[in-house]
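Have a look at this one before I ask anything.
The other protein chains are all here in position, but one chain of the complex has been omitted.
Presenting subunit A:
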């Protein structure tokens, strides 16, 4: 997924080969991750796609099924991966992920600790930020989930950057061999305040901690625990609004008639039932307009950040 291996780097000259992970794009909300295997086929509502037809084609190409339906084949990125990964838990999405990576001040070479691993949605972006020389240590107390995450990192080619541990961080804290090595710690736990003292031990001075909690009561308690060893404690909520874009023919007959501000608006009222007439009026020029999508995610979680105090 990441261009650490230069042969996997996107290029005009790089084509899909056997064993590659591709994102099959039907439309913006229908995608699927597929491992290309010469003998394999993909079946969806557009028909049957033979993988062997894909090999040798460039990434980003359109491929057809036996019925003539088509999909696009994309190179995976952490953003696409977040949309296709199997949800073993509630996951973090791009707005929170991006903000966390930025506020944790992650750069190549950083060591970052995460708990819990969950579905590995954030881990993938953490790995992208600290590659090629840093490392992500991620912990989950759920053995199966940890194993599934490990498999995923193998599939996405991140296993050299991410180590998945099975551990109850709330109960036991982070492992002692990581004391003082972490540039940043991320907590997504039901009772983050239990893990905060341990997180403090793992961090370098001035290192940043982030705790993600859906409920304000969790934030309240975490913030109280943070005051003893941390400073610069700040809580945010970040959301995204998406827009629909449409080209519409706007009626401009008013200006064409050269009677600005006259009877026209009034006329519109009278002819409200004649809406179709207005739409058929082709005299207007098309205008591209945007409006916020009707529905949006209204809450994900609160992000609480804090810096470990520098004690001289």
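Following the convention adopted for this analysis, a residue touches a chain if its C-beta (ideal position, glycine included) is under 8 Å from a C-beta of that chain, and two chains touch if they have at least 3 such contacts; residues count from 1.
Keep in mind that, in the parts below, contacts and distances are computed from a predicted model.
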item	value
Chain not present in the shown complex, as UniProt names it (candidates "tRNA (adenine(58)-N(1))-methyltransferase non-catalytic subunit TRM6", "Exosome complex exonuclease", "E2 ubiquitin-conjugating enzyme" or "Sorting nexin-4")	"tRNA (adenine(58)-N(1))-methyltransferase non-catalytic subunit TRM6"
Hidden partner chain, touching residue among A:19, A:56 or A:109	A:109
Where the unshown chain meets subunit A, residue by residue	2-4, 6-7, 9-14, 25, 28, 57-62, 72-75, 77-79, 94-95, 97-99, 101-103, 105, 107-110, 125, 128-129, 131-133, 183, 204-206, 216, 219-220, 223-224, 227-228, 231-243, 245, 247, 288-290, 292, 302, 304, 307-312
